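For this view, one protein chain was removed and the others were kept in their places.
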């Protein structure tokens, strides 16, 4: 990790065809990744979209990930691939220099004697692991994390500093839970009685699949009776609310500041852009895209793109339009009246004519 | 807790009339709660809404909480009550098997010698309690919680792992503060001076009543001069922002992702649905409902339901309508013109006629 890598090595690992620029050796070393515009001679850059093509001819990169189509336009060595963005993603793993957790339990961690910690796991300073919790092989629990009683953290998963997984919640393999995310807090459930709220204790848990990433300060509440379920391959950004008994299908992605209300069911392979809001108990079909800042108030039966955000404008223009919105129903009625009057007038004239 | 309970015991505790199915004994044991659809023979289910009535006749539950009205339709034993949802809520407390905190101070907690900790309180691993803080009887402070100098945590209250209550903030009795909630961070106050922001130190605190629940990753800021005030019985969901000097009346509920700006005053017995946004300094009367995703920009004087969210649609349809919105003021003017022209034309024809 984070050492220099030769072009030959990169080509092999990324499945790329290496086309060396004149005078360049396949042992030429790359130290990191950059954009076409910012790259220096030791950087690998990438061209993933035709929109950036104009930066290709002047790039100072050591080499560029490109498709066959643009390979000849590249003034430097080329790593020719089918999908440069995918190859770039894979290259980020090669150059990732994030600190690796040390295997073992830090002396200031508080691990209950009845918790099971794999010998290859890492438990950082201040982490707290309650009894009957199971921490799998190669798991990394960051500083001041909390894993509640009976919770299960699957092999290879990582909880960043401050992440919380409450009792009897389970994560599959290779999950990443970012800092201050809270898995398994109580769902928001109360019965109304004589104008007071009587708590419905949340008896379910949270069941998270494999290869799930959950962002910083995101909440996934435990179910009221059954579990809240997050499918495998799901990616959730920061500051997202997933309420109790929500089900999210495999490989769905949810961008930041979104909120999914209780018992909503989101299909597989959906993409919810930032600030999406999904009402309680609705169902969203597989393969749906919800564009940013859309409030989905009812179920969606078929795949497609759905929207609900208004375009902004300068404040004076906005105010004029917004005021009209408040009279839209009246405008519609006036329009209807006009249509009738005009029709009557036309008939009258025709009658005359 | 979480042991099996007999039907006779449940009937007594829930104030229900027990009507046993043929061959069933009142010592019949229930191990947990479930829905009508999912329940097995050891579960207690409930029918709280006529919408679920269709599931009643085929339920495999051991017993069902129902009203008199539906009791005869139930194929299994019945716990007959006036309000099944309320009885269900109470039953969740009976079957709640969340881990109970151990009384005492964990050796890895850092409790200042000048803090007062009731002997029946529990202070978990990694919790930090500053001087002059008062931790009441039967309080539970979760792992890695923080209670600042002079803060007061009332009897029976629970801070879940990672919750933070800053200096001189106070909680009443039986409050629940979920993980990563922050009570008493600085309100957002600055004076503008020569294009820079001069901090207004936030000298007030946060005053929280009895029986209040505050969700994970929710913020309740301290007041600038006086306190931010949360009345008794208030329930606040996850990821909610309560700004400085807000006042929230007793028994008001606020769902996730809502934000209340500074000095807003929310009445008693209000219900703010998810993603509600309340502007600064507005006042909302007792008994108001704000539906999901509504931005309340001015004060509301009388109880009722208030809304502000647009219905979404498929993206092409949405775009067509959204573009028109940007010309709504012009449309209104064209409509007005048409009305005038039509009136003139009518007069002209009448004059002719």
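Chains: A and B, in written order; residue numbering restarts at 1 for each.
Convention: contacts are C-beta pairs under 8 Å (C-beta built on N, C-alpha and C of every residue); 3 or more make two chains touch, one makes a residue touch a chain.
No experiment lies behind these values; they were computed from the predicted model shown.
For the chain left out of this panel, the touching residue among B:38, B:116, B:186 or B:286 is B:186. Only one of the listed residues, A:4, A:26 or A:83, touches the absent chain: A:83. Residue A:96 is the one among A:4, A:26 or A:96 that touches the chain not shown. In the full complex, subunit A touches the hidden chain at residues 32-35, 38, 83, 85-86, 88-90, 92-93, 95-99, 106, 108, 124-126, 142-144, 160-162, 176, 178-180, 213, 215-217, 233, 235, 237-239, 251, 253, 255-257, 269, 274-275, 292-293, 309-315, 318-319, 322-323, 325-329, 331-332, 335, 338-339, 342, 345-346, 349, 353. Contacts to the hidden chain, counted on subunit B, fall at residues 108, 110, 126, 128, 130, 144, 146, 148-149, 162, 164, 166-167, 180, 182, 185-186, 188-191, 193, 195-203, 217-219, 221, 224-226, 239, 241, 243, 257, 259, 261, 277, 279, 289-291, 294-297, 304-311, 313, 317, 320-321, 323-325, 327-328, 331, 334-335, 338, 341-342, 345, 348-349, 352.
FYI, only the chains that are shown with their structure count from here on.
Chain geometry summary: the mean Cα position of subunit A and that of subunit B are 25 Å apart.
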